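All protein chains but one are shown in place.
Our next item is subunit A:
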């Protein structure tokens, strides 16, 4: 009995080691959980990159959509662009937020690489980005037909990510 007690510290050490090993391995340090999930899309009134008309939060409602935050200065946005084009061809509604960018550069980009977006909101100062808790482009939000945020993905969209995200999106339709 006495001898067995001596092993208690070793057992504790092993247990803690296991907890930390698993815990630190799981944690994805680059993507933080968003507190906005389940909340309505923040209020905005912004110009559209393509034609300059002004849109508000109400215009997002009606159909589920992906809201993709991008910029021409963001290399990963370029990497995911071809996949966004594919999704748009499948009939998925994608709304762009041109984040801390220049409208002219954004227009050139869309001309050069194709435009998968229903429209792009111009957010040159990143004000809407701040409301959305954006800290690095690209980020993609899933919103339902009521304009409620249902999901968020940080980083590029690609077929692997879309496997789970697309399923969630399909359920919202």
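Just so we're on the same page, a residue touches a chain if its C-beta (ideal position, glycine included) is under 8 Å from a C-beta of that chain, and two chains touch if they have at least 3 such contacts; residues count from 1.
Throughout what follows, contacts and distances are computed from a predicted model.
Undergrad: Between "Fe-S cluster assembly protein SufB", "Cytochrome c-type biogenesis protein", "Hydrogenase-4 component F homolog" or "Urea ABC transporter permease subunit UrtB", choose the name on the UniProt record of the chain that's been left out.
TA: Of "Fe-S cluster assembly protein SufB", "Cytochrome c-type biogenesis protein", "Hydrogenase-4 component F homolog" or "Urea ABC transporter permease subunit UrtB", the absent chain's UniProt record names it "Cytochrome c-type biogenesis protein".
Undergrad: Check the options A:47, A:114, A:133 or A:147 and report the residue that touches the missing chain.
TA: A:133
Undergrad: Go through subunit A and note every residue touching the omitted chain.
TA: 2, 5, 8, 29, 32-36, 100, 126, 129-136
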